[in-house]
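Comments concern the structure below.
A single protein chain has been removed from this complex, and every other one stays in its place.
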Amino acid sequence: MGKINLLNDYNSSAHPHVIDALRWTEDKRFPGYGTDAETAAAAESVRHLIGRAVADVHFLVGGTQTNLTAAAAFLRPHEAVISPASAHVNIHETGAIEAVGHKILTVPAENGKVRAEDIRAVIEGHTDEHMVKPRMIMISQASELGTVYTLRELRALRDICDKHRLYLYIDGARLGYALASTACDIELGELASVADAFYLGGTKNGLLFGEALVICNPELRADFRYHAKQHGALLAKGFLLGVQFRAILEDGLYFDLARRANAMAYRLASGLTEAEVPLLASAETNQVFAHIGYRQLHRLEEKVLFERWGREDEKGAPIRFVTTWQTTEAEIDEVLDML
Amino acid sequence: MGKINLLNDYNSSAHPHVIDALRWTEDKRFPGYGTDAETAAAAESVRHLIGRAVADVHFLVGGTQTNLTAAAAFLRPHEAVISPASAHVNIHETGAIEAVGHKILTVPAENGKVRAEDIRAVIEGHTDEHMVKPRMIMISQASELGTVYTLRELRALRDICDKHRLYLYIDGARLGYALASTACDIELGELASVADAFYLGGTKNGLLFGEALVICNPELRADFRYHAKQHGALLAKGFLLGVQFRAILEDGLYFDLARRANAMAYRLASGLTEAEVPLLASAETNQVFAHIGYRQLHRLEEKVLFERWGREDEKGAPIRFVTTWQTTEAEIDEVLDML
Amino acid sequence: MGKINLLNDYNSSAHPHVIDALRWTEDKRFPGYGTDAETAAAAESVRHLIGRAVADVHFLVGGTQTNLTAAAAFLRPHEAVISPASAHVNIHETGAIEAVGHKILTVPAENGKVRAEDIRAVIEGHTDEHMVKPRMIMISQASELGTVYTLRELRALRDICDKHRLYLYIDGARLGYALASTACDIELGELASVADAFYLGGTKNGLLFGEALVICNPELRADFRYHAKQHGALLAKGFLLGVQFRAILEDGLYFDLARRANAMAYRLASGLTEAEVPLLASAETNQVFAHIGYRQLHRLEEKVLFERWGREDEKGAPIRFVTTWQTTEAEIDEVLDML
Partner (left out) sequence: MGKINLLNDYNSSAHPHVIDALRWTEDKRFPGYGTDAETAAAAESVRHLIGRAVADVHFLVGGTQTNLTAAAAFLRPHEAVISPASAHVNIHETGAIEAVGHKILTVPAENGKVRAEDIRAVIEGHTDEHMVKPRMIMISQASELGTVYTLRELRALRDICDKHRLYLYIDGARLGYALASTACDIELGELASVADAFYLGGTKNGLLFGEALVICNPELRADFRYHAKQHGALLAKGFLLGVQFRAILEDGLYFDLARRANAMAYRLASGLTEAEVPLLASAETNQVFAHIGYRQLHRLEEKVLFERWGREDEKGAPIRFVTTWQTTEAEIDEVLDML
């Protein structure tokens, strides 16, 4: 019997509908590099979801790839990114943004989210040509701690961007979970109206792989495919991305899966709270961060897969549980029973 | 009824065994980023194929990605690549090598292949710090024109590399076709012994996607995964690459598919020769380049998909046919009947 | 007694007026990074010379630095440079353009100069996102062979640029010599009206160091100082550049020096022709390229410093003589006497 897997949301294959869709391609032929009809239809579905007729949609393979290609395409060499210090793009992408030449200026992120005043301080501190020029805010929705930016918070960031000529880029590796969150007061269309660009993540929610980058701001659109190709991000069999996204977006499956995963996270969080295990952030999406004592930790580790997350102290360790559409109530209850 | 598709070798999905293998993953969980057992087994299969116990094998998603990550990982900033002027890496990768900072020095490529004396001339012409330092020869096997480097030719390049401290990197997007060619006098193990690094291409021969980069030279191994991650080339669900490669390498399927495709190319080439359509290079693998008169061209274009390939003149156009394991004798014969 | 020095035009210090000007700074204080009054006045002098009130003028230290900073500032990552294959920027700057991420597409250069039709062929061959996008032509005036582009030739290049949305950048390391050439039918103002940017070289004509980059096209102006700083090209004591350029531009000294050097080159070229030493390009500025037999070569090498230039054959060697404002008639005559 395997352990209960709450390790991450990229440890299993795709949803059966997605595999079916891939099976369907077997005896067909497609134009290369995403110029096929399936991909066009998937892009149309995304535009439909955001309620916009004209946004550019590009399907890429993974999140780091999408982030670095966007930064390379959108910024001039002296322009910098502002991101939370804890951001994936700052810590866990092996310097991908710097490798395409751009500095990341970091701000603190309480509860996973940046605050307008910290952003403003960075902008005000960069005043002349001896310093980089802040140009793009990169945040993720849901945040690194699984929390969700509210419409008000996003609009505050948008205001700063408008005032200082910055772009707002939203890393949506877990955007499905955010939109399906009970804490979320924003729809995809609103998100598309505050962001200059964002991506809708597939890898972590039902696909084998794939991220749908949406470029809302027309001034960022030109020649994006050149940049993608230059970074090895233009998949030869691009139709595989179109086919998968069509399958997952059909009948709201993408959001159903996210909702299911979130529900399991909420169940887990509420059980942890009952068991007096302190949470490190409010459990708003499919990630639950807790600080757990060593005795309970060791008991859990025998039967459950999860990650230790940060600096441990004498009392215990911060840990992360991640749920997916495959997580079951029985699994959650079994975990809770151990505590 | 669709047209006969001789357009390229990345226009269809995967071989059924590969799709089956993906289906098999559906109810399983895997460690991330290629640290799973399937990927380890696939790497072992590759090492077995080349008869070496210790080469490093990394599975990446596509060819441009593999080439650019290798150049970034293997070279210091002032070091340059030598490649044929016609090379994919020089023309058709949107400056990916330059984008990671390296100049490409080009040499002519007769019949698709570089000659040792041209390489030598480049090396001799780069003598001091005002010029880049040639450091890595990048060729492809099969070549851009579908021809195959012989063991003697590869050894001549190896000798230059040894003499001048250069690396030899072989782009193997179509390496299966090359090794399965009747013109080929080299086995994979020998190739691995002349190359410092090469990749065994999956995308163009039976996989959904995937290239197996083999680093033979120990001094190039350190920290390769860092470079892959930095370029967005470390697939989150890396097990998808392992699973596919295991499926295609089993029982020699990879080479069977290539052999089948080559046979169809030979049949086509021999028919073209009989029909007095001049070939532009000897048809040694799954690509057939011909110069065709406009009347025949237009007739073909009604029922066959293929690419125009280069500069046309008053007599006709250079074109390219590409066969795959899915190409049938009936299709080839139908094409030949039109001429 | 030293040898006669015809080796290059950067082997001596500055003109006495320039040294005097530096001496004058000794007891003064200046704002940093070129924000001083001397630099502003020098920029004004340059604008006056080109008859334009609004061009941006930036003073940088050297030619490679100026070229690479311009390419970094003016181009997006997927955009490429077109230059003659023989260009300094292509061969003798250690891949500086590629190091800031841009591919150089080369064209042949007969008599040192590119031809419009070759440029056009490159542009027409780059049609989609799998290839880089040609965006900036980089030529030098005078050319690598010391020849001078005529107004008609420059206008032909301008036409291509206008038609295909390319920039025309002119490396003016030896622009003084070109403008002072008897073969030149263009004034600085006209050059500024065909070029999007160019630089007026000081290092090779009377200064200790310094190049004046002129950005004519307003869309290339934004934030240039950021790029300069990022590449270490914003000299802390920028006033040294302003002071030197003021001194050399005063009363036309810059052009006087160039004219003097050119005259010596013409005298040498005409003597060589009389002595039946074949010239490799018409001697239009301060460089004279000749093909010289080995006997004469060895005789010359005893008393004269000059460079061998390119591939030698059984008959003799291509060589280069370079004159400067310090070259005397007596020196030229002594050289000619040896032949």
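Details
In this document, chain identifiers A, B and C correspond to the written order of the chains, with residue numbering beginning at 1 in each.
One rule holds in what follows: a contact is a pair of C-beta atoms (placed from the backbone, for glycine too) under 8 Å apart; a residue touches a chain by one contact, two chains touch by 3 or more.
Remember, it's a predicted structure, so these values are computed and weren't measured experimentally.
Here the missing chain is touched by one residue of B:K229, B:R259 or B:H291, and it is B:K229. Among the residues C:F209, C:F255, C:F289 or C:F321, only C:F209 touches the chain that is left out of the figure. Considering the full assembly, B:H130 is the residue among B:H130, B:K163, B:H298 or B:R311 that touches the omitted chain. Here the missing chain is touched by one residue of A:G101, A:G146 or A:G202, and it is A:G101.
Within the complete assembly, C:H231 is the residue of C:R174, C:H231, C:R246 or C:H291 that touches the hidden chain.
Within the complete assembly, residues 77-78, 80, 91-95, 98-99, 101-104, 129-132 of subunit A touch the chain that is not shown.
The omitted chain makes contact with subunit B at the following residues, 33, 72-73, 76-78, 100-101, 129-130, 132-133, 223, 225-230, 234. Panel shows subunit C; residues 2, 5, 7-8, 10-14, 16, 19, 22-23, 25-26, 28-32, 61-69, 72, 93-96, 99, 203-204, 208-209, 226, 229-237, 240 of it touch the chain omitted from the view.
Assume only the chains that are shown with their structure count from here on.
In whole angstrom, the spacing between the mean C-alpha positions of subunit B and subunit C is 42. The distance from the centre of subunit A to the centre of subunit C, with each centre set as the mean of the Cα atoms, comes to 50 Å.
Separation between the centroids of subunit A and subunit B, computed from CA atoms only, is 34 Å. Residue positions of subunit C with contacts to 2 or more other chains are 77-78, 101, 129-130, 132.
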